[in-house]
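The other protein chains are all here in position, but one chain of the complex has been omitted.
Let's turn to subunit A:
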Amino acid sequence: MIAYAANLATLVAIFGILAATLNFVVGFAGIFSVAHAVFFGLGAYAGAQVALLLVPDALLACLVAAIVAGGLSLCLALPALRVRGEYFVAASLGLQMMATTLFSEAKPLTGGIGGLVAIPRPTVAGIEVNVLPLALVALALILFLTARLQRGAFGRSLQSIRDAESAAEALGKNVAAVKTLAVAFACAGAGIGGALFALHLSFVNVESFTMDQSVLVMAMVIIGGTGTLWGPLLGAILLLSLPAGLAFLPFIPPTEVGAVQQIIYGLAMTLLMIFRPAGLVGDLSKGRATA
């Protein structure tokens, strides 16, 4: 039971990192990306390869994962950032589909469909450690950085771009540079989450980095509250605890848990959009039509 709870807590921390970093681009910058799982995957593969080929040092794996995911986000996101609004959603959708195929086919790097297996247990300074404390520290660090950036000049630049891009540009803000930095920061964070995920499971394959995963993380952000600090974490806790909670209900047959879960997700999202459009933690007045 303790192992089960520790596993759930580790996954909540990792998905909390993913949701917090996605929230940074969606909630503060207004960039609706449905490709966050791509950068989660890049970090996971990079971290796994560091552990498999070099040393299973968790900090090194996280660093390399952040550089790979953050760096590749620059190459991949720059052309996509030239388009706005719903066009960016379509561009990120294309990126997600392309990346899923590449993850499946690039066997030397990703292990293909079979994935990368037997990833060694992580260490810090040569001592074997659990991923849970590392994931909690990473989550705390990312929440701290997000809060600092959000409350500072960079956060104001992002929010001004979200609210009125042309006005922000007319005040001297280099919109493309600000957006690119925000995406790189968020994707580097997602990469760290990926490395921790790979080290936690000792196995990664493309199944964890598909469109479904991107949508799940987006749902965490929306349900918790876009543009809030704690909302995405609350969303991660709720959406990861729900299947675990349902499994304990005796009147739901184990084979039907998946279907019931989907119905509850759908219902929760619909009710939320009607009664709390800004999410559980979000400001109630936001998202409502104003006169």
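The criterion applied here is as follows: a contact is a pair of C-beta atoms (placed from the backbone, for glycine too) under 8 Å apart; a residue touches a chain by one contact, two chains touch by 3 or more; residues count from 1.
Definition applied: contacts and distances are computed from a predicted model.
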{"item": "Among \"Adenylylsulfate reductase beta-subunit\", \"Cytochrome c-type biogenesis protein CcsB\", \"Ring-1,2-phenylacetyl-CoA epoxidase subunit PaaA\" or \"ABC transporter ATP-binding protein\", UniProt-listed name of the chain not shown", "value": "\"ABC transporter ATP-binding protein\""}
{"item": "Residue among A:A153, A:L249 or A:I274 touching the omitted chain", "value": "A:A153"}
{"item": "Candidate in contact with the missing chain, chosen from A:A61, A:V175 or A:I223", "value": "A:V175"}
{"item": "Touch residues of subunit A, complete complex, unshown partner", "value": "149, 152-154, 156-157, 159-160, 162-164, 166-175, 177-178, 181, 185, 286, 290"}
